[in-house]
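Below you'll find the structure I mean.
A protein chain is absent from this complex, but the other protein chains hold their places.
Up next, chain A:
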Amino acid sequence: MSFPLLTATAALPALGAVATAAVPAARRTAAKWLALLISLGTLALAITVLVRFDPGGARYQLTESHTWIRDFGVRYELGVDGIGVALIALTAVLIPFIILAGWHDADPLETGNRRWRPTQGFFALILAVEAMVLISFEATDVFLFYIFFEAMLIPMYFLIGGFGDRAHAQGEEAAATQRSYAAVKFLLYNLVGGLIMLAAVIGLYVVAGNFSLQQIAEARASGSLHMATSTERWLFLGFFFAFAVKAPLWPLHTWLPNAMQESTAPVAVLITAVVDKVGTFAMLRFCLGLFPEASRWATPVILVLALISIVYGALLAVGQRDIKRLVAYASISHFGFIILGIFAMTSQGQSGATLYMVNHGISTAALMLVAGFLISRRGSRLIADYGGVQKVAPVLAGTFLIGGLATLSLPGLAPFVSEFLVLVGTFTRYPVIGIIATLGIVLAALYTLVLYQRTMTGPVKPEVSTMPDLRVREVLVVAPLIVLLIFLGVYPKPVTNIVNPAVKHTMSDVQKKDPKPEVEAVK
């Protein structure tokens, strides 16, 4: 038996979480270093996955398969396709930066209580989330996926509810109340989504008798498994609902601004750049893969919802006064693009959507983490409290600008490529929707540039005048992300090479072909 590389990729952060949690209270710094080392080790394993993965090979590679709970027809089945590999790499890349950015976020205020070890808890929870996200990207058994999709909520919930920004305008008491509100809202939305999916998972078992993606696909191809149209549609809705909450898609998005606003910047990045990707990833793998007919049936409605997400998210982002909420609404708009690309059912659209997941992860991380550094300096999230930062902290302002430009999809930076692909992919099949979606880009320019202008330019506000520039640790966090943004903006081929074959499989799952280019003769 070969080395179970995929299991190892997820097991390392899981064990690391336990080890980090067990570090004694006084050895806080050791816990931080341990967590960082573990996340770097996971990155090394993820890179091995990337290298070992052969884009031209079988659909699912590095597979592992063991019986787990026979009575439920559950197998421990792992395997990655190109989309999975891209997202595993994204996750493994981002976590070390998240840990490094959150280096001081969980230092305890009171040192007397020896039992209370928030620092250890914070980093252990981040690693636990990483482990669960990785296994969700790897699982090719629906039940296995579901278990970690749900279990992920628990560490996320503690990260949101337990750790917030240090300085809060309304004092610690109010901050704690708002934090636990945000955490509970996050959990309830996702739990309800997950439980509805559970009903669909049970339904799938009753229909198919097992949960293996490959077995179900084979059974359908050979005709031994027949799903009635209405059954398939109900099951699709159950799955899609859960993923739409997670993604989040309008009108199920309202938990995201609260969660991102109240959590620390690294945790906000973890939510939007890593955990939410599981939702869009699962739409591609499970919704399209298991229920192709129902996916085609639901496409018009989903496209409209995605379109609303794009425009609505962008419009609300324009109106925000809180920096983190602004980024949250921008993310909702971007998730709209991703879902649009998935359900446009063209190969450009789906490649673009996958690429978008990766690029959005990196660009949001860059923007949000710099915003976090900014907020920690001034102790306020309100845009109005800033002004003229670029004169006092030019490096900070510069990196913030690049993050912002990436968010508005400036050509040359990574998100541009993916947004362009999504729009092209949508336009070839649904020209009107493609045109409306372009509005999102215009609005993105508006909210990002206005944000930059109000916070960074203009006269220096007195509270800002003593603001220190980025420290070495902070530069270490931001610089590699910016390098990645530029590199993938100029040369996206490494990612598209991996993703494209997987997208072909998905397209054949839903039995869709790209529309032929049609040009009407101009007289």
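Keep in mind that, in the parts below, contacts are C-beta pairs under 8 Å (C-beta built on N, C-alpha and C of every residue); 3 or more make two chains touch, one makes a residue touch a chain; residues count from 1.
Definition applied: contacts and distances are computed from a predicted model.
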item	value
Hidden chain of the complex, named as in its UniProt record, picked from "NADH-quinone oxidoreductase subunit N", "Iron complex transport system ATP-binding protein", "Succinate dehydrogenase flavoprotein subunit" or "ABC transporter permease"	"NADH-quinone oxidoreductase subunit N"
Among A:R117, A:R285 or A:K512, residue touching the chain not depicted	A:R117
Residue in contact with the excluded chain [from A:F53, A:F97 or A:Y146]	A:Y146
Residue among A:A58, A:A199, A:A384 or A:I435 that touches the chain left out of view	A:A199
Per the touch definition above, residue among A:G162, A:G313, A:G372 or A:G404 touching the missing chain	A:G162
Contact footprint on chain A, counting only the chain that is left out	67-72, 113, 115-117, 146-148, 150-151, 153-154, 157-158, 161-162, 173, 176, 179-180, 183-184, 187-188, 191-192, 195-196, 198-199, 202-203, 205-206
